[in-house]
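Partial complex: the chains shown occupy the same locations as in the complete assembly.
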Amino acid sequence: MKVGKPEKLIVNGKRLDGRAFDELRPIKIKAGVLKRADGSCYLEWGKNKIIAACYGPREVHPRHLARPDRAILRCVYKMAPFSVKERKKPGPDRRSVELSKVITEALENVVFLNLFPRSAIDVYIEVLQAEGGTRCASLTAASVALADAGVPMKDLVAACAAGKVDGEIVLDLFELEDNYGEADLPVGIVPRTGEITLLQMDGNLTREEFEKALDLAIKGALQVYELQKAALKEKYGGENGGEQ
Amino acid sequence: MESNSIVASIKKDYILTVLETGKRVDGREFDEYREIEIIRGYAQRAEGSALVRIGNTQVLAGVKLSLATPFPDTPDEGILSTTAELVPLASPSFDIGPPDERAIELSRVVDRALRESNALDLEKLCIVPNEKVWLVNVDIYILDYDGNLFDASCLAAISALLDARFPKLEDDKIIYEEKTNEALPIKNKPVEVTFAKIGKYTVVDPNLEEEEVMDARITFGITQENELCALQKGLRGSFTREEILDLFDKAIEKAKELRRYLE
């Protein structure tokens, strides 16, 4: 058994942080928090603290990566050395490389890349404080940073995970549940179309559990979507136009 | 892995035209795997190995055992480590150098299936708690790339683990020259099933031509109890909720087929 595993993750029908099964952690999103970046987003999701910044469309370096018919999108997910319990050595690890890849692919779906041939759109995501679920939080923040930079998109991507903990399907796992639970299913969606552009799972789920978790994650992502839009409205004003 | 614009778009049109007729460019059904062959014990300096062929795709996995200190948070468990190398021998698109994001994703998705299905009983790989455990390295070597590396690599990894025998241990030193008859403590035999989405069509076990034009990819890791132990969606395209649930059902069926090759 793993050292540090709590005896139970669900006590009296509540999760260890007091949430109900289908309850999100508190989320706070703010667009436009950095001066230098073309677009940016600060996001708190439970105890996660994340900043995302977007640069571009801009010239591609190194040049041979440029594509004649479209922009390239590059998202880089990184954790600060002090964002986790034991100091993370600087430099990319294998997990960060994979996360960068799936986040990039999830966003490629919504950005109109063909409008900017031979260009690069770069999104840098820095996890300053991590508490489980940084993948969905990062994708959510990256979407807002892209929008804040004025990059044309068909929609935002909103993300949320569901999972299985002590036999129950629950929404939005925090760190203890992530480490010691039975499954984690992060989902990224394009709310307007219902398309799923990020989907991973590790753990163990039956067919039925999977369906239940998937639906719960989608429901969570739709809540996150509202917060994303609110953050953009707060910056750009939205009473008389925009999303509403 | 995208081909360049015009050629790619002509290729894609052609492949879609064939798919519209209900067939694939190599004549297969949408839900049909290419021919599969598994040769265990291919690399005999490994403690276990397997060469897997799915059509023209060839993947060799080798298992090496050594001794290590356990991780502090799992003091009574052995260690499983999975890597994949896209060696440049296998494709003009593979480069010399450290593993790129494709190789890292591949190894991590295979690792996930092995780990989350508890394919290896890690507690049985403990020798002295806190001090000494078996380290099991699964190295996946892509030799010929003609599509669907996930499924081939997962088959190769689990087959190599099944093939592996402990070497003799003498006074804390491994005598690699002498293999014992003892197999590794295998608890589950997960397999991965990958689908490619091309336009509105979804096919299992994409070959290279199909991968070059696919919009999205999805891989299901399925345990011998038909549960999901890993899932990975890839590329720019998307799936709907319904497509995913439908493909999960198909994956369970295909997994049964694949698992026959593990007996």
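Letters are used for the chains, namely A and B, taken in the order the chains are written, and counting of residues starts over at 1 for each.
The definition used in the following text is that contacts are C-beta pairs under 8 Å (C-beta built on N, C-alpha and C of every residue); 3 or more make two chains touch, one makes a residue touch a chain.
Not measured: the values here are computed from a predicted model.
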{"item": "Overall stoichiometry - one representative per chain kind is placed in view", "value": "A x3, B x3"}
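By our rule, only the chains that are shown with their structure count from here on.
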{"item": "Distance between chain centroids, defined by C-alpha means - chain A, chain B (Å)", "value": "27"}
{"item": "Touching residues on chain A, where the partner in the complex is chain B", "value": "2-4, 67-69, 94-95, 97-98, 100-102, 105, 108-109, 183, 185, 190, 193-207, 210-211, 214-215, 218"}
{"item": "Residues of chain B that touch chain A when the two form their complex", "value": "4-5, 72-75, 101, 104-105, 107-108, 112, 115-117, 218, 223, 226-241, 244-245, 248-249, 252"}
